[in-house]
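Note that this complex is displayed minus one protein chain, with the remaining chains in position.
Chain lettering (A, B and C) follows the sequence in which the chains are written, and residue indices restart at 1 in each chain.
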Amino acid sequence: MATIRVQAAPLDVGADIAALIADRHDIGGVGSFIGTVRNTAHGRRITAMTLEHYPGMTERAMAAIAAQAEQRWRLLGCTLVHRVGPMLPGETIVLVLAASAHRQDALEATAFLIDWLKTRAPFWKKESFADGGEAWVDAREADDLAAARWGALPAP
Amino acid sequence: MATIRVQAAPLDVGADIAALIADRHDIGGVGSFIGTVRNTAHGRRITAMTLEHYPGMTERAMAAIAAQAEQRWRLLGCTLVHRVGPMLPGETIVLVLAASAHRQDALEATAFLIDWLKTRAPFWKKESFADGGEAWVDAREADDLAAARWGALPAP
Amino acid sequence: MAATLHLLYFAWLRERIGTGEEHVAMPAGVDTVAGLLAWLRGRGAGYEAAFGTAAPVRCAINQEFATHDAAVAAGDEVAFFPPVTGG
Partner (left out) sequence: MAATLHLLYFAWLRERIGTGEEHVAMPAGVDTVAGLLAWLRGRGAGYEAAFGTAAPVRCAINQEFATHDAAVAAGDEVAFFPPVTGG
C-alpha cells in the first residue's frame, strides 16, 4: 500500500500529498515530515549536498520500514520519497507522509518513519563547503537514540 | 513570524510549504499536519461539511497558539491555515506547518499546534448527510485530553 | 452606546436564537456571565432553547475565552458558543 520512491529529480511535495489523499475520503489527517538541505554545518557554509545510496537495498529497506509503520498504526496510506544525487541548500531531501482516520496515528507514524529512515536505510550524505572542502556526514548518536525509542526492527 | 490565515478558498498545501521554506536555508525539517474532510461519521455518509468561526477572535486565538509554539520549541517558521464555509469530503480543512533546524522540534510543535487549534480556536463544524440530515459536530473528549497534555494556555 | 453589550452567538446557539449578533442595553443587576445567561434565558423561546439545556455553553469576553463567573461590563463584546470543533 505504501508509495516508495528514490529519485534524482526534485520533489514535488504538493503532488505527493494530492496523490495520497485523492479519492480517499476516509482519511481524517495526514502527518508529514519534509527534510531540507541546510546551508551550514559546524559553522561552515554548505554549497551543495550529495546523496549516495545502495540501489536495490534502499527500496527494500524503505518498504520494510513502511510495512512496520502500517503494522503499528492504523494507516490509510503512507508515502516515502528520498532524493539522491546532488542538491542545493533549501531543496527537499526527503518526504514522509502518513495518512490515517485519526491524527495521533498519522503524527506518530510520521515521527517513526523519519526516525527509522534516517538510521535504517542505506543513504549517505556528503557536504560540499564554500571553502572548497567536502566531507561525508557523520552519523549522529541523537538519530540512533530517536530510532531506538521505537524498538528493534524484527528479523526479515 | 507565524503565518496565520482563515480562508474560504481551497488550500494549496504545496504553495504554503514552498512559501515557508523559500529563502530559509537554515531549515532542516518541516513537520506538517493536513486535516481533511472524511466521508462518513457515526456510520452516516457525509456529503458536505460547513465550518463556522468567530471572525476576529479566530485570528487572535490562532496567533496566540502559534506564539506559544514559538516559545516552547526552536522554530524557524510556523504556518496555520484554516478553511471556513462549505467544503466537500476529501478537501483540506486545516494545514499546520512547523519548521526547525531539528526534526523533533518540528514534529512536536506540529502535534501541539493541531491539538490546541482543535480545542482553543473558535471554529465549529456542521456535517450534512446523504440522508438529508445535518448536525453540529460534538466536541470530542479525546481532543481535550490531547490538548491538555501540553499544559494550560497562559493568561493573555 | 457605552451602556450596551455586543452579543454574539455561534453554531447551534445562533440557529436556536435566530440571530448571530445583537446589541442590548446593559441589563440591570447583571455583572457576570452567569447573570447574563440567566437574563438571556428569559428573553423568549429561542433563548430558552439555546441556554435552557444541559448542553455546555462556552463564552468569550472581548474575544478571549472566559468562564461563567467572569465579570461582564457595559461596552463588552460577549460571545456564546458550543465547545469548539475545528481543526
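Simple rule for what comes next: a residue touches a chain if its C-beta (ideal position, glycine included) is under 8 Å from a C-beta of that chain, and two chains touch if they have at least 3 such contacts.
Note that the coordinates shown come from a computational prediction; the quantities given were computed from them, not determined experimentally.
When the full complex is examined, the chain removed from view is found to touch A.
Residue A:His82 is the one among A:His25, A:Arg38, A:His82 or A:Arg103 that touches the chain missing from this view. In the complete assembly, the contact with the undisplayed chain comes from A:Arg120, out of A:Arg24, A:Arg72 or A:Arg120.
Contact between chain A and the absent chain runs through residues 35, 51-54, 56-57, 60, 82, 93-94, 114, 117-126, 136-140, 143, 156.
The definition used in the following text is that only the chains that are shown with their structure count from here on.
A centroid comparison over C-alpha atoms places A as the chain most distant from chain C.
Chain A and chain C have Cα centroids lying 49 Å from one another. Averaged C-alpha coordinates put the centre of chain A at 23 Å from the centre of chain B. Shared interface positions of chain C, i.e. residues touching 2 or more other chains, are not present. Among all residues of chain B, those that touch two or more other chains are 35, 114.
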